[in-house]
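Here you go, one structure.
The other protein chains are all here in position, but one chain of the complex has been omitted.
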Amino acid sequence: MSYEESGGRLYGLMAEFDSPGPLIAATRAVRERGYRDLDAYAPYPIEELAHAAGHHRSRLPLLVLIGGVVGAIVGFGLQYWVSVIEYPLNVGGRPLNSWPAFIPVTFEMTILFAALVAVLGMLALNGLPMPYHPVFNSPRFSFASRDRYFLVIEAQDPAFDPDETRRLLSGLGAAEVSEVEY
Amino acid sequence: MSQIFHPSTNTISRVSIFGAIFFVAFGVWLAAALDRSAPVTRENVVFEQPIKFSHDHHVGEVGIDCRYCHTSVETSSFAGIPPTTTCMNCHSQLFADAPMLEPVLESFRSGKPLSWTRVYDLPDFVYFDHSIHVAKGIGCTTCHGEIDAMPLTTKAVSLKMEWCLACHRDPARFVRPRSEVFNVAWNPATLSRQQRAALVQEYGIQSKTSCSICHR
Amino acid sequence: MTDGPDPRHFRPDVVERVPVLAPGHTPASVTDQISAVVLSGTPRWFYPAFGAAFMLLMVLMFALAKLFFEGTGVWGINQPVGWGFAIINFVWWVGIGHAGTLISAILLLLRQDWRTSINRFAEAMTLFAVACAGLFPLIHVGRPWLAYWMLPYPNTMGMWPQFRSPLVWDVFAVSTYAIVSLLFWYVGLIPDLATLRDRSQKPRARILYGMAAMGWRNSAKHWHEHEVASLLLAGLATPLVLSVHSVVSFDFAVGVIPGWHATIFPPYFVAGAIFAGFAMVLTLTIPLRTLFRLEDFITQRHLQNMGKVMLATGLIVVYGYAIEIFTAWYSANPFEWYVVTNRFGGPYKYHYTALIVCNVLAPQALWLRGVRSSAIGLWAVAMFVNVGMWLERFVIVVTSLHRDFLPSSWGMYHGTIWDWATFLGSIGLFLSLLFLFIRFIPMISIFEMRTLLPEARMEERE
Partner (left out) sequence: MRDHRTRDPKPERDAAASRPAGESSPFWRSLDELAGSDAFLDTLEREFPRQAVPLGEGVDRRRFLQLMGGSLALGGLGACTRQPLETIVPYVRQPEEIVPGKPLYFATAATLGGYATGVLVESHMGRPTKIEGNPQHPASLGATDVLTQASVLDLYDPHRSQAVRHLGRIRTWSAFVDSLATALGAQEGTAGAGLRILTETVTSPTLAAQMDAVRQRFSRARWVQYDPAGRHLARAGARAAFGSWAEVHYDLSRARVILALDCDLLAGEPGSVRYARQFAQWRRVWERREMNRLYAVESTPTPTGTLADHRLRLRPERIEALALALAAEMGLGATPPAGLDRQLGTWARAVAQDLLRHPGESLVVAGEWTSPELHVLAHAMNQRLGNFGSTVHATAPVAAAPSDQIADLAALADDLRQGRVEVLLILGGNPVYDAPADLGFADALRHEEARLRIHYGLVENETSAYCHWHIPATHYLEAWGDARAFDGTVTIQQPLIEPLYGSRSPHELLAIVEGRPGALGYDIVREHWLPQLGSEAAWRRALHEGTVPDTALPAAGAAAGGAVAAAVQRLSERVASPAAEYTLLFRPDPTLWDGRFAGNAWLQECPKPFTKLTWDNALLVSPATARQLGIDEQRTGRNRDRHPMVRVTVGASYLEVPVWITPGQADGAVTLHLGHGRTRGGPVAEGHGFDAYRLRTRQGLWQQRGVSLQPTGEAYALASTQGHFSMENRHLVREATVAEYADNPGFVHAHVHAPDEEMTLYPKWEYAGYAWGMGIDLSSCTGCNACVVACQSENNIAVVGKEQVLAGREMHWLRIDQYFKGPSADEPEGVYNQPVPCMHCETAPCEVVCPVAATVHSDEGLNDMVYNRCVGTRYCSNNCPYKVRRFNFYKFSDWQTESLKLQRNPDVSVRFRGVMEKCTYCVQRINHARIAAGREDRSIADGEIQTACQQACPTGAIVFGDINDASTEVARWKAQPLDYGLLEDVNTRPRTTYMGRIRNPNPELEA
């Protein structure tokens, strides 16, 4: 049933830790060693780990702000165009541009657009959806969603050297270091 | 654990999620396009008629005035469909024995009215009045198309509400001198936009878009 | 690595010493125990329970068939009472939905970590309640097959919705609310879906959960963006949830009818919504936590806090009632004042009395710690509130309409069997969706429970 990838090209090295502390320390260490193409895995969000792995400010808030503004403009623009330009109708003696009555829809559209951008943006920034990923090839990796902690350094990293890097990782208190192939 | 999905699923899933918005947009566009398409609006569709009556011949070639048959177009909401006797005015003499005309003669003999299929057919909740449009300088061909070139009569316009509104919102695009209303050969280009706007003023055309003008 | 729970874990704003998570749990135990609810086979009680809910759903289908075949006349509505059960149910359901968003969004912003174990469930409840709510505006119209005319879309008529109408606001508010709640819920689900993907043994389950998890890898990067997105969504959902019930209240407040035409409506509708929502959360969680042995995760503390929230919002609602009466008197408007007297002494006085008992008197029991800390007691109060909030909408809709300005046009309204069938049927729809949810999706957020563990908290100190 599972998809077997042949060829056996090396994706990277995976170090497994049994508690978050060493993982964070290890992540910091390898970054200080100049490794960049790396990622750390934990069963729950750990702020320090994110920093350690070099993820600081997210661009998401800005995107959401833009989304909201666009939503507001679209929302009010639609109502104004319909009521004033496209088919002006005398509704209960109210003026064509009864802007106070247009506020609720404008607001809802703002929220809607912002929320859509927030979700799609999050997926995009995380490169999701990505059902296939080499790390899944590692049989141990399924414990990343339970109680194990992983650090993966990719082979494509210029500083990567199979033996050197393996030695470094095991030196950082990894319970086990394994190779991850494509 | 091992891989569940093939690498290609990455692309597929991304396209399907981030492309969703475009799929929806396309669906809406398609629906609108279909609603305006000839099969739905019955534009240029030929209907089965008791007689292959040719406006091309009677109007285009013979040059009979519209009002000769459609007598009440200037006085009533309904333009009028000619009674059999009107046909017989000529056809008691002309082509009286043409097999094509047999239904007319039969109707005249038996008194059974001819039964035509409506080509221009508005819904029951729409109330159109020929007389006022004619009086305000809207020509026959504006809505009925090049009737003088129709061997078999078909609908030249969609009769959708948006089509009605197009004129009611800007009659200057379609108005013509009253003298030219029944002139099937009249060419709108003979008048400038300004001249037509002047006609709208002169004829006191109130291009009404209030609902109760057509719906009651 | 650690002994005893972290002191920062108990906030000064939280009085009780009861923890939000029973001690002795590890990430492994949390993960396994919660996912077991889904991954281990169906419990025996599930089939009869779901079957019952499904039967009710079929009642709804039958009622709808009858309705569409013959027309809205099958209901009790008339002139002057043009709205009946349909709109009452609509407002009731939307209100119930609000608690979910409040718990997941507002309490998240307020960093109330006791929310974590109930928010997933509450959000799901929101979704299903909104689904039921959204049903009614569609079916209550005279020509349901044309209900889509309320949406702005290009058409050959050249016609558009009338944006001054609160009903159009409703369309936008409720649909936005539904979409945003769904997204928020799903975003929260992704890591847990990944967990299930990794835990489950059945191939089909792995594929399905795998697709739903979108390839989530628990990477630091993922968690980072995920947390930001969750916070942003919470920030958006908070004003949204306030706006939705305000807009719903505009359906009435914008009208000129005495008893509707009141500026107090938006705040007191929102409060009422949260009030009703928490009541429904309690109504459902109290039995479920015992059924699934989840007392470790949904502890006394949760029940007590929810009880307090109900008490607080309940008092706001009471204030709403009071101010309604006061303004009617103070405005010296004979029509407004008549509505008040008519509620007390008119043909619907029993409905109004029942409403007062359920919404004003019953919740006062929550002042007693004894009641707050007893599952039975809380559940009883919650049931009172569920009924009371439905009655509140009945009173607002019917008693205002049945005797408005011209005495000549006064009338009466009585729900017919089809009104009831539709109402009960919608409960069937709600329960059916709920049962499917708890069967196939972790009803407690696993990854958020992990964050409650000592290990998770150690890092923050380093």
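Going in written order, the chains are labelled A, B and C, and every chain counts its residues from 1.
Basically, a contact is a pair of C-beta atoms (placed from the backbone, for glycine too) under 8 Å apart; a residue touches a chain by one contact, two chains touch by 3 or more.
Just so it is clear, the model here is predicted, and its values are computed rather than measured.
Novice: Where does the absent chain touch, in terms of which shown chains it meets?
Specialist: Hidden chain, whole complex, touched shown chains: A, B, C.
Novice: Of C:77, C:174, C:318 or C:371, which one is in contact with the hidden chain?
Specialist: Of the candidates C:77, C:174, C:318 or C:371, C:77 is in touch with the missing chain.
Novice: May I ask which residue of C:165, C:238, C:300 or C:451 touches the chain that does not appear here?
Specialist: C:165
Novice: Would you indicate which residue among C:39, C:131 or C:150 is in contact with the undisplayed chain?
Specialist: Touching the chain that is not displayed is residue C:150.
Novice: Looking at B:40, B:62 or B:100, which residue reaches the missing chain?
Specialist: B:40
Novice: Of the listed residues B:7, B:80 or B:103, which contacts the missing chain in the full complex?
Specialist: That would be B:80, which touches the missing chain.
Novice: What residues on subunit B make contact with the chain left out of this view?
Specialist: 40, 47, 72, 74-78, 80-85, 107-108, 110-118, 121, 123-125, 127, 129, 131-132, 135-136, 203-204, 206, 208, 210-213, 215-216
Novice: So which bits of subunit C touch the chain we can't see?
Specialist: These residues of subunit C touch the chain that is not shown: 70-83, 140-143, 145-147, 149-150, 157, 159-162, 164-168, 171, 251, 254-257, 334-335, 338, 347, 401, 404-412, 414, 416-418.
Novice: List every residue of subunit A that touches the chain not included in the displayed model.
Specialist: 89-95, 98, 100-101
To be clear about the criterion, only the chains that are shown with their structure count from here on.
Novice: Which chain lies the greatest distance away from subunit B when centres are computed from Cα atoms alone?
Specialist: A
Novice: Averaging the CA atoms per chain, pick out the one whose centre lands closest to the mean of every protein CA shown.
Specialist: C
Novice: Distance between subunit A and subunit B based on Cα centroids, please, to the nearest Å.
Specialist: It comes to 57 Å between the two C-alpha centres.
Novice: At what distance in angstrom does the C-alpha mean of subunit C lie from that of subunit B?
Specialist: Subunit B and subunit C have C-alpha centres separated by 53 Å.
Novice: Using the touch definition from the top, which residues of subunit B touch two or more other chains?
Specialist: 1, 4-5, 10, 13, 165
Novice: Quick one: which residues in subunit C touch 2 or more of the other chains?
Specialist: 158-159, 197-198, 210-211, 214-215
Novice: Sort out for me which residues of subunit B touch subunit A in the complex.
Specialist: Those residues of subunit B that touch subunit A are 1-7, 9-10, 13-14, 17-18, 165, 209.
Novice: So in the complex, the part of subunit C that touches subunit A is made up of which residues?
Specialist: Touch list, subunit C to subunit A: 1, 26-28, 31-32, 152, 158-164, 168-169, 172-173, 176, 179-180, 183-184, 186-187, 191, 194-195, 197-199, 203, 210-211, 214-229, 232-233, 236-237, 239-240, 243, 247, 250, 447-448, 450-451, 455-456, 458-460, 462.
Novice: Touching residues of subunit C toward subunit B in the complex: what are they?
Specialist: 153-159, 197-198, 206-207, 210-211, 214-215
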